[in-house]
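A quick write-up on the structure given underneath.
Excluded from the complex is one protein chain; the other protein chains are retained at their positions.
Right after this comes chain A.
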Amino acid sequence: MSDFQLHPVAATAHAAQVDTLFYCMLALTGTVALALAFLITFFSIKYRKGSNARRDHPPTQNRALELSWMAIPLLLFLGVFGWAAWLYAQAYQPAANAMTVFVVAKQWMWKVQHDNGRREINELHVAVGQPVRLMLASEDVIHSFYVPAFRIKQDVIPGRYTSISFNADRAGTYELYCAVYCGTAHATMEGRVIVMPPADYARWLESGDQADGLSSYGQTLYRQYGCSGCHDAGAGNAPALTGLFGQPVQLADGRRVIADEGWLREAILQPHANRVAGYPPNMPAFAGQLQEEELAALIAYLRRK
């Protein structure tokens, strides 16, 4: 029973804002609950059978009263809704300078790929004050990336990327949980987010296994899988990919999309359903051919290209 704490550590500015919202709602709902408890107790005592309280004309309805206890809660609810939605929308938008880290979940571990090629399992090292955006993918079932100290959670869905952003402002080691039930050892699918001062983080990043950077691994795959044969030939039978990332793309089916991680993933795995307007349906589908880590590397390369 060690380390008992009623209030979890808040290690991001967002977490502190969520706590403020929480305590305001606690005050609001607590007031309502106490007022009701008081009224019920008071009426129960005053109007107990046999008491000599006045009981003439007990009201059976009072439209003004009833409408007011519809309208006042509704207004309060709208206020809470707006506040919570605003905070949610803010957390949804990653900072412009956010560092992207790919995280792959599988039964029952977290695999992390940093941009410079450094990999880790069940640990995620980040720097204090550095906005981070995680691209989350699952190899099997649904998992959920949950760091209570950051007050953030994002389900990890097989077959697509989901993403989550945070900016830790306090060094320390924080629990990472899988929050969606994922099978036998779900409760042990835990990890740690280690938030380090920037200098320590830089040292950490350069130590350990010095694999090639994620994007150079992606470049290797890009040649190996024959992508370069068409996309770099300038022959006009495949769209050029240089500078494509983040740009709008007109698709053959009329959709207009942004070439972000999510769409690039789809375009690699299911090219026919994502054909760029003006190009023939030549590209083979890579669904089932690529590991999640390989996809992450390819996309990291395309980001740079």
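Here is the rule we use: a residue touches a chain if its C-beta (ideal position, glycine included) is under 8 Å from a C-beta of that chain, and two chains touch if they have at least 3 such contacts; residues count from 1.
The rule is short, and it goes like this: contacts and distances are computed from a predicted model.
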- Query: Quick one: the chain not pictured, UniProt calls it what, "2-oxoglutarate oxidoreductase beta subunit", "Carbohydrate ABC transporter permease", "Cytochrome c oxidase subunit 1" or "3-methyl-2-oxobutanoate dehydrogenase (2-methylpropanoyl-transferring)"?
  - Reply: "Cytochrome c oxidase subunit 1"
- Missing-chain contact, candidates A:E120, A:E175, A:D232 or A:D260, resolves to A:E175
- Check the options A:G159, A:P197, A:G236 or A:P284 and report the residue that touches the missing chain. A:G159
- Missing-chain contact among A:V32, A:I258 or A:A277 belongs to A:V32
- At which residues does chain A meet the chain that is not included here? 1-8, 17-18, 21-22, 25, 29, 32-33, 36-37, 39-40, 43-44, 47-50, 53-62, 65-66, 69-70, 73-74, 77-78, 80-81, 83-85, 87-89, 91-92, 107, 140-142, 144, 146, 148-149, 151-155, 157-160, 162, 175, 177-188, 288
